[in-house]
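Yeah, one chain of the complex is gone here, protein chain that is, but the others are all in their spots.
Right after this comes chain A.
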Amino acid sequence: MKAPPLTALLASLTAIASSQAAAQGDETAAPPPPAEYNAKLLLTNGISAVDGASGGGIANWATIAGRQSDRGFGLQAHATFIALPDFAYQSQGVAIGIADRMELSYARQNFDTLDVGAALGIGQGYTLNQDVYGAKLRLAGDLVYGAPHMPQIAVGVQHKRNLDGAITAAVGAAHDTGTDFTFSATKLVLSRSLLLDATMRLTKANQNGLLGFGSVAGGGYSLQFEGAAAYQFSRRLVTGVEFRSKPDNLGLGEDDWFDLFAAYAVTRNLTLTAAYADLGSIATFEDQRGAFLQAQVAF
């Protein structure tokens, strides 16, 4: 599958962001408007999860993408690579944050089957592709401020379009498109330097949708859990663990996901993440553990 014109998308988003910047000069009364960009504390826009939403690496969080204030527009773009024993995963995406209230995201996932493709008879290096369109709305609370026991709470929807319907049908999935619904609560517990997240996800997706949705044998929506616990070592460095439970609609022995990550804010606008990810069994190939690497730029 051909990659979408991401550069064109990025260019137009940047144009939107800068026209918004020009529109900020309207306040004449003191105090003047603060910088609407780079207005967030470091790392509080999250990194970019595999689904494209702001979060951890594999778990969706209640954070909103972009470094805008509660007024401006923000932008976040990422590229992620996961090297596994039998597969190579790669994704890239963009997300816009609107006033730290709403997030719109898009991610393209490419899952290279390498030698497994040949073994399964779909072709050496056959790559499964998927588009994920997401929206997230912050309902209440604040990641950092406000009542200590009140987390930031957000609901999200992710519409996934697998571009390899023939494969998803062949493995027994009922659909090649599906929609996930998420409910997340995330808080930076300053007194312990801990970031905690808990997310419930209603999903039909098999391997995140890369193997389609549901099952012709009858697997439908199920409620799954994902979460993270991370320790903040400095303003720039946070390390933690993540977990994401997954259904096994296809009866292929699909496993829950784990990772151990370190995210480093090199500058206000560039965050690098390295993780050790355990994605378990994928398409009956066991023990898919490997390195997760991500570069994210955010404005």
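Convention: a residue touches a chain if its C-beta (ideal position, glycine included) is under 8 Å from a C-beta of that chain, and two chains touch if they have at least 3 such contacts; residues count from 1.
Going forward, contacts and distances are computed from a predicted model.
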Among "Spermidine/putrescine import ATP-binding protein PotA", "Hemoglobin", "Sarcosine oxidase subunit alpha" or "Quinol dehydrogenase membrane component", UniProt-listed name of the chain not shown: "Hemoglobin"
Option touching the unshown chain, where A:S54, A:S105, A:N162 or A:Q232 are the choices: A:Q232
Option from A:P85, A:G125 or A:G146 whose C-beta touches the chain left out: A:G146
Interface with the unshown chain - residue positions in chain A: 30-32, 34-36, 39-41, 69-70, 142, 144-148, 189-193, 232-235
